[in-house]
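First the structure, then my questions, so here it is.
The complex appears here without one of its protein chains, the remainder shown in place.
Moving on, here comes subunit A:
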Amino acid sequence: MNDMRIVKRDVDMNDTKISAKGVQVFYGDTHAIKDVDVEIKDKTVTAFIGPSGCGKSTFLRCLNRMNDTIDVCRVEGKILLDQEDIYDKRVDPVQLRAKVGMVFQKPNPFPKSIYDNVAYGPRIHGLAGSKADLDVIVEKSLRRAAIWDEVKDRLQAPGTGLSGGQQQRLCIARAVATEPEVLLMDEPCSALDPIATLQVEELIDELRENFSVVIVTHSMQQAARVSQKTAFFHLGNLVEYGDTQQIFTNPKDERTESYITGRIG
């Protein structure tokens, strides 16, 4: 596989989409994220890399307040989405999550039909005015997730009956169906085989046209292939953040270099 494939689309350095300032996360007494500052650009794929347990997934889950569902978790600092603090009391986490979609590590389709899986978000947010509208949204989302051709003849079949790679693309279709502005992906390819991984990676690259994508990955090659920006986390600290090419070819921090060359991690 072409490990260092140069991404064809130009990185269009748009405005900052998400800006995190001095974020601290605690799980009970454990200090999981220490003082992280990061600026995530719009219409860009940003990769979070780092060894296991370095806090990259935790930080990702802060961006759509999924950590709220964990009782012992406490978040400090400021995270701004379009200049608005998402941890402000006035912000409804439910609406926030509609704007900041999420794809999980393990494919988790609902035990419903393929159609209902994709239609789930549009239905609860009232995005479709009629059945025909919904059909259009479902088809568009499945096409975007590059799974339409495989499932168009069995939309009423259960989503859990698909293969692992198909399930993950179904979950991506489900996430994009709500038209989020940011898509968070927590190791979306870790349960997939190389071919499915390739499909998902191509998909991520395409999604960049419409969304800002943040992806957590264990695979440095994957980060290099799909992202324009890379953040390297280590032991809860954000060690280095910059253009992917710069991080991989000319890291400034010693720890980043050690990780990238395989000496730690």
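Heads up, the rule we're going with is that a contact is a pair of C-beta atoms (placed from the backbone, for glycine too) under 8 Å apart; a residue touches a chain by one contact, two chains touch by 3 or more; residues count from 1.
In this section, contacts and distances are computed from a predicted model.
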Record-based protein name (UniProt) of the chain missing from this complex, from "Phosphate transport system permease protein", "NADH-quinone oxidoreductase subunit L", "A alpha-helical domain with a conserved ER moti" or "Sulfite reductase (NADPH) hemoprotein beta-component": "Phosphate transport system permease protein"
Out of A:S19, A:T46, A:N64 or A:Q166, point to the residue that touches the absent chain in the complete complex. A:N64
Taking the full complex into account, find the residue in A:A175, A:V200, A:V213 or A:I247 that is in contact with the omitted chain. A:A175
Using the definition of touch stated at the top, determine which of A:T30, A:Q95 or A:T261 touches the missing chain. A:Q95
Residue positions on subunit A contacting the omitted chain are 64, 66, 69, 71, 94-99, 101-104, 106, 108-112, 120-121, 124-125, 158, 160, 171, 174-175, 178
